[in-house]
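With one protein chain held back, the other chains of the complex are shown just where they sit.
Our next item is chain A:
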Amino acid sequence: MTNESTNAAERLKLGPREGVTYPVVMKYCGHCSMPIEYCEYYPEYEKCKEWLERNLPDDFERLKIEEEQASADGTDDDKKRQKRGGKGLLRVKKKEDVPKRICVSRAARGKKKSVTVVTGLSTFDIDLKVAAKFFGTKFACGSSVTGDDEIVIQGDVKDELFDVIPDKWAEIDEDVIEDLGDLKR
């Protein structure tokens, strides 16, 4: 057995490794979501690199050094390896660029009561069920997910939401919350 294949056998062996604490903490790329060692296969590798540079500068430096070495040695893999046919190209799935915006409105329920409707939370990737539960606890009232991206809170809490939402989710600025006033449901 060559050295290379003994190494591989060792790496592919089953069972927990000594000195490793599980669960392993992974570094995933904030742009393509894959382990950072796979970014180079992502069609928008440049954007992955930008993310790395900003968020994991140490890993970014290491990568840069490796790349420089590879091009200096002329060991660019593309040249060395046989090309395969077929379409092996990854395509970036077009994300529909939904504007990030939250709308709140009030709707009458019966003569005296009203409910508050919140839409748009999922444009911030917020789990609606968790959010509904949070509103319920916060305002001590009923709150439920009523649609694709809609939460209905029982009671009129519209004005409070302008403080509560940015407090709970730091990524949401008060300015992106729009007041639609009173709407019929």
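Assume a residue touches a chain if its C-beta (ideal position, glycine included) is under 8 Å from a C-beta of that chain, and two chains touch if they have at least 3 such contacts; residues count from 1.
Operating definition for what follows: contacts and distances are computed from a predicted model.
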* Listed names "tRNA (guanine-N(7)-)-methyltransferase non-catalytic subunit", "Malignant T-cell-amplified sequence 1 homolog", "DNA-directed RNA polymerase subunit" or "Geranylgeranyl transferase type-2 subunit beta", matching UniProt entry of the absent chain -> "Malignant T-cell-amplified sequence 1 homolog"
* State which residues belonging to chain A touch the missing partner chain. => 5, 8-9, 11-17, 22-24, 26, 32-35, 37-38, 41, 77, 81-82, 84, 86-91, 127, 129-130, 148
